[in-house]
Structure formats: C-alpha cells, structure tokens
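Structure incoming, see below.
One protein chain omitted, others in place.
When the chains are written out, they are named A, B and C in that same order, and each has its own residue count from 1.
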Amino acid sequence: MKFALKILPKPEVLDTQGRAVQTTLSTHGFNELKDCHVGKYIVLEVEAADESKGLEMAKAMAEKGLYNPLIEKYEVEAL
Amino acid sequence: MKFALKILPKPEVLDTQGRAVQTTLSTHGFNELKDCHVGKYIVLEVEAADESKGLEMAKAMAEKGLYNPLIEKYEVEAL
Amino acid sequence: MNLEEKLKLYRINPKEYEKIKEILGREPEGVEWAVFSALWSEHCSYKSSKVHLKKLFSESERVLQSFGENAGIVDLGEEEKVAFKMESHNHPSFIEPYQGAATGVGGILRDIFTMGARPIALANYLCFGEPEAPRMKELVDGVVRGIGGYGNCVGVPNLSGQTNFHKSYNENILVNAMAVGLFTEGDPICLSQAQGVGNLVVYVGAKTGRDGVHGASMASESFDEDSESKRPTVQIGDPFYEKLLIESCLEVMKKDLVVAIQDMGAAGLTSSSFEMADKGSVGLTLHLDKVPLRDETMEPEEILLSESQERMLLICEPSRFDELKSVFEHWGLDAVSVGEVIEEPVIRLIWKNETLTEMSPKDVVDNAPQYERDYNPWKRKDNKNLKWASQDSENLEDLKKILSSHQGGTKEWIYRQYDQRVGASTARDCQSPIGVSALPSGRGLGIVLGCRPHIMRQDAWVGGMDSIAYPAIELAAKGFEALATTDCLNFGNPEKPEVMSEFVASLDGMNKACEAFVTPIISGNVSFYNETLDKGISPTPSTGLVGLRPDLKNMPESFFTKEGESLLVVQLGEGVSTGYWSEIKKGSGEINFDEDLKTLSLQTNKLMNAVLDLPVSSTRIVSSFGLAYTLAKMCFEKDLGVEVETDAPAFLEPLYQVVVSTSNEKAWMDWAGEQGLKVEKIGRVCQNKQWKWNETSLSLDELKDCYNGSWQKALPGL
Partner (left out) sequence: MSRVGILRFPGTNCDRDIWKSIEMKNKKPEWLWYEDSFKPENYDAFLVPGGFSYGDYLRSGALAALSPAMDSLKKADSLGKPIFGICNGFQILCEAGLLPGALMRNDKGRFIDQWVNLKLENESGWSPFEVGNSYRMPMAHADGRYFIGEEGLKSLKDNQQIWLTYEKNPNGSVSDIAGVMNEKRNVVGMMPHPDRALFDWMGSLDGLKFFDWKDEA
C-alpha cells in the first residue's frame, strides 16, 4: 500500500527556496508565476491490513520525524 | 490558480534520501515500511485564463528546469 | 489584562515599571510597552553585566574600535585591519538546532560586514550535553548542519572550533559563533551613528515577517488570544540572501553612499533604530507602514519586534538614494526609504499617517536599568599539595579510554561538514589547534578559541584566566602574537549569587590575563539564564583570539613530520590541574595555579620568538588530557611513533607546557639557557608505529583506531 506525504513550509515561515524559485522563474519569462512554495514529497510503501491502518502508520512515521512541526506542515494521501 | 508538481527520483537512480529515511524509520521500529522515496513537492500559484492554460504553464515551468529529466520524473496536479 | 499580567508578559519588573512612568511622565501605552520590553531586556541592555563589563581591559595601540559598535577593530599595520566578534545563539539552537545555529552564524556575519569589513573566517564554540541525553544526537546533528549550511553557502570558511560535552549542558546547549572580517587598503570603516538632519532612513534586505516576535510582545490588547498564526515564528536564515547583502552592502560602503549602517538583530527594527539615533544624538521618523512585509496583516508592534533575518537599516543622503538603490537592485535586493533623520531627539513611530508615539532614545537606551547583582568575593581554592609529579594511580592503558571517549576523540565528523577553504586564503584549517588565514600582505592571521569548562568547574577565576592564556599560548606555539580578544560569556541565572560570583571571578581572571598578555577584549556578548529547572550550565566564558605572524613560511605543524627528531617540552608557568581525565574518571578535579601572569606572558612571548627563529617542525600545547595524550595525537597524521623517557605524569594537566619537535635540539637548549626557560628533552620521534612511554609500548594503529572510532561509538548513526 502506498501513501504520499506532502510537506510544505508553514505559511508564516520564510520559504527561502520558494522565494528563490519564484523570483528566478518570474524574471525568466514566467511572470504569471505569482507565488511558489517548495517542500518535500515522500512516498511510503507500507504493509498494512487495510487503508486506514496504513494511513495511521504513515502519519505515525511523519510524526516520528519526517517533518519538522516547528516549521513545516504536512498532508497524507493514499496513492 | 494553484498547481502542484510532484517530483520523484527516477527508479534507476540511487535515492540516498529515501534510503536514509528508511533506515531511520526502521531503527525506530517501523518494520512495516517496505520502500521509501523522497522527492520534491512544489506548489505554483499562476495567473491563467483557465485550468487547462494554467496546467500548461505549470508543465512548461517544470520542463524549463523545475525537474531534471535525467534523474527525475514528475506529475502535475491542479489544486 | 491587568497590570500584573502585563508586566509579566512584557518581562518588566515593578521597579522598572515605576522608572518607565517616571521617564514618560505617565503610564506606557500601546507600542511603548514593546519598545521598553525589548530594549530593557537582558539581551539588549546588559543590565546585569554592564557594571562589570566596564572594568574590562579594552584598549591597546592596535585597537581602533572597542565596545559600543557592532564589532571591535584591530589595526594590523600595512593597511590591513580586522573586525571580529563572537555571539551566542544558545536558546534558539536548543529549540530548532538547524535554524538556530544557522541564524547565529548569519547574525555574527552581519555584525562584521556592517562595519565595512569583508568576512574572511568563522569559528564555532559548541557545548553539548551527554551524548545519551534526550534529543542530544539530533541537536548535535542539527547544529553542525546549520553552521555548515549557512557558512558554506555564504562563502566564508570555518577555520576553527571547539566542542565540549558535559551533563550541565544537557538542557542548555551552547552555540557560540565568531566571525572575522578584513579591511584592506581603502576600505572605509562604517559606524552606526545616525547623522545629518534630512537624511533618509533606508530599509534593506529581506521582507519582515513574524519571525521571532517575542511571546511577551504578543500580549498587547490589539491581539486576539486565539490566533494560532500570531505565535512566535521560528526565524529562518537564508544564507543566499545574506551573500547578496554582503556584496551589496560592501559595495555601497565602498562607494561612500552610506552615512551610517546597522544590522537588525535582536529586537529587530526597534533596537537598530533606537541605538542609531541614540549614538548620533538625533531623532528619526519611522513609517512602519512602509516596511516591506511578508505578511500584510502584520501590526506595528510585530513589525517593531520582528527578528526576521538578513535585514539592515542604513542612513543615506537623499541625493545619493537613487545610486544606492540601484546597487541593491543590481544584487536583486530592495532598498526602501522608511523615514528621515530629524533634529528633535525622538523616535517618531508612524503608522498610516498617524503618530503612534514619540520616544526619546536617550531615555530608553541610556536610562535602561543597571543592576549590581549580589555576589561573593572569590576564594581561590588552595591546592598547594597538587604537584607536577608522576602519580601511582596512573595506568597508561587509560590512554586508549581517553582516545575512545567523545571528549578526547576526534571531532573530524564536525569539521568535515564545514567548508574550510572557500576564499582561497586558508593556511591552517580546523585540524590544526589554530586556524590561519593568509592575509593579502603575505602575513598570517591566526584564529583560536578558548575556555575549557572543566577548568571552570575547578576554579572560575583560573578558568577565566585560562580562557585567555591557553589560546594565547596556542598562538605563540605557531609563532603568532596574540592581538586582541572577543568573548561570549555564557552563564546561568545572574539573580543567583553563586552564579554571579562565578561570573565576576571568571571575568576578573580573564581581565588580568588580557592585561598581562596585552590582548584587550574589544567585542563580545553576554548570555545569562542558561538554566533549566533550576539547573544551570558550567560557567562558560568562551573567547576568540586573533594573532599575527610576519609570514607563512616554516610554520610548525601540529603533528610529527620527521623520524629521529628530538622531542622537547617547554615549560611556561608551574600550574597543575588534575586534568580532564580525573574529572571523567572520578567526577571532579583540582587545580593549583598561583602564577605571576606577567612572567607567564613574557615566557610566552619568548616562545613565540623562538618558534619564528629556531629550527622547529611541530609544536603543540599540552592539552586537557595531559602529555601522553598530546603526544599520541601528534603521531597520527604521518604514522610516526614516539619513544619517551620521562618521570612526568602521563595524565595530569600542566598549566602550561608546549611540546616541540626539532632537528636541532642544541639550538633550543642554548636558547633555553639564555632566556632562563625550562626546556626538557623527553624523547624522540621514531619510524616504528609504537607509542612508547618508558617501559610501556602501545600500538599506534590501535590508538588511532580508538581516536577515529570515538565519534561513532558515542553518537552511533551520525
């Protein structure tokens, strides 16, 4: 069973990568780009009895240290 | 309009981050984790006439350099 | 909110509140609370330490700028000058180790280039708890990654460091960073006095966010309690932005476009604007609504207190503003005029055409409270019985235990993660006891850190003295003359007399040594309240010294380079400590030090000259674990062994001795006779891979494995 964690910097936290990507792309021909945030995409393949168990597990892994709650937020998604 | 790029290392490329996450998690007792891949999650906020135009733009940005086809693959998603 | 709650939230005590009312002639209102809270904080006002810092030895012929500016400056002659300073980022690093340490590096670099100097070197002084303490592995990893992440990216080499482990740091780690900047011919020194009525106040760099806004300051009536997003936000450092800021700021200074400049550090815009105005005896208008914001919903109080990184405030003549702006634009940065210098000595805070308040910077800055905290006179411990003599209890096999311990083992894991050569001027890196940067004039600039917490625990006065003497001797052993000092005084709660007593005693020890060695303290920082649940840290007045050497030729190595060379020990002073090993083994230690510092300094100076004049291949100060350990470390690099015959103790710690290896023993012995110094031959360097001490012989390969394996053993997985 596969799950994806989408991890992004919290909105109030400075997103240094997002800032650099946004300014660079918008000056190089993509001025339609208004905002950009760069985070992590983690695919976890877990062995679980059912989807809800798997989801729980994925969350537990995230909480164990795959994201930093002081500066990041995350969502889980079943793939 | 917001779009997300999900970028992952190509299967033939050694995913050192994925490997590191897996080792850490399994030392923490998450034996159910069978495989793990770490990539990027990029949220783009673009000004576009409609969704299909926006999607096109997001793809164009990806192709312009947000991913490196030699080592990565990506998917776009409208948010 | 009643008054009591408010005072608590803004961390202002009742007496201070009375003083504020006296100053204002009324009760404080609105943002005034935040301004007093910030500027009267321990961090900004030095209220517990100022009376003692005033006593510090801080001048010499070479000192161009001492306390009072962003960093001190020393004249090196030949049109070269250096600015340097050290600062703590202990608490933020404990909360978020990567960002805490990274922003610590960013902050200290800004202090340096604000003065007009190009940063050329970094050094870091770290204290961690026991490896098995909760979160410790994560803290070590995060701090080291953070320092490397920032320093490497911004392109300033890390040349030196020191790392200590002790249980007193389990819940209060220390992260102190030092930066050194260079002025070459024609580089102006820029100061922070606002001047020139009608000049513009210009905001440069990153946009302001809610980063680091004090919990205390969040309490103003204007905020609703429930708002999650208004909680203090972790400050994020962007070394890439900092690099742009360095280049652009140095360029505008060189083009003479700035009248005054100041970085926005602790308490952000508030402290920078009030201090600039105060120093220049002028006033400023500040249109807070013109400050570039990351989040448009920010309120004036948050803008005033934000500690967003990579921002500067500068004063510029209106006619030069366009030129200034275009330099920043070239580097991709915004420069925005947010106010004006006015004659009336007040800070006028304006928000959408409405004056929020007018406050006199003199009243707030100069009238900040100062406390003479209680302390007791220091009683030096009398340990006259402790002698420099071989101990019955010594077991030479313990050398393996020392080398395999995290305290005595390699720190390579740390400095491999630091770029030590960017800038192409590194002559000695972190592997050497002192870092050396090659100056354009061809001379060498030595950088070294001091303060050994185990000595502090034995005697705070001697520990303070040692924070200067030990690094000064390390410099001399490579032929460098110590020129000046910066410090970072990390202590527990100053309201406790026992902590304050240690503070005063160690400062006195430092000061006496600075006078004797003529290494004035020209910049620094005090970090109190390193305490959790009533448990404070070992007193840790870390120091950074810079030294100068006339050339880079024949600089001694710190390891043996040639077989057959004689091993000599040069004695400077007669002090003795039971050393670090005794503390680890028995939990405590003793020290006997009763030296005439003037003599110690003279002897050190003689050693420096000898290193420059006499044939010498390697030198190394005998360190915390004693002679046996020091010799072993000198063997590793080239796999050369030693044969030692001596009746010296193996693990006691001398204050002080220096090991010298030379092909010309006679020259050194003659010198010792002439100069009246004690030099003893203890053995020779040999080809076979044995560490031999009298009858005991240990395999060098085994010792090396102990040393190199120590890190993984203590912190597996890192």
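Just so it is clear, a residue touches a chain if its C-beta (ideal position, glycine included) is under 8 Å from a C-beta of that chain, and two chains touch if they have at least 3 such contacts.
Nothing here was measured: the structure is a model prediction, and the numbers come from that model.
By the touch rule given at the top, the unshown chain touches A, B, C in the complete complex. When the missing chain is restored to the complex, the residue among C:211, C:238 or C:278 that touches it is C:238. Of the listed residues C:31, C:153 or C:386, the one in contact with the hidden chain in the full complex is C:153.
When the full complex is taken into account, the listed residue touching the unshown chain is C:416, out of C:416, C:535, C:666 or C:713. Residue C:427 is the one among C:133, C:396 or C:427 that touches the chain missing from this view. Seen across the whole complex, the unshown chain contacts subunit A at 16-17, 20-21, 24-25, 28, 38. Panel shows subunit C; residues 145, 148-149, 152-155, 238-241, 243-244, 331-332, 415-424, 426-427, 438, 552, 555 of it touch the chain omitted from the view. The missing chain lies against subunit B, touching residues 12-14, 16-17, 20, 40, 64-66, 68, 70-71.
Convention: only the chains that are shown with their structure count from here on.
Between the CA-based centres of subunit A and subunit B the separation comes to 9 Å, rounded to the whole angstrom. Contact residues on subunit B toward subunit A in their complex (touch as defined above): 4, 6-8, 18, 21, 24-25, 28, 30, 32-48, 57, 60-61, 64, 66. For subunit C in complex with subunit A, the touching residues are 95-96, 99, 206, 209-211, 229, 233-238, 240-241, 294-295, 308-309, 332. Those residues of subunit A that touch subunit C in the shared complex are 10-16, 19-20, 23, 68, 70-71.
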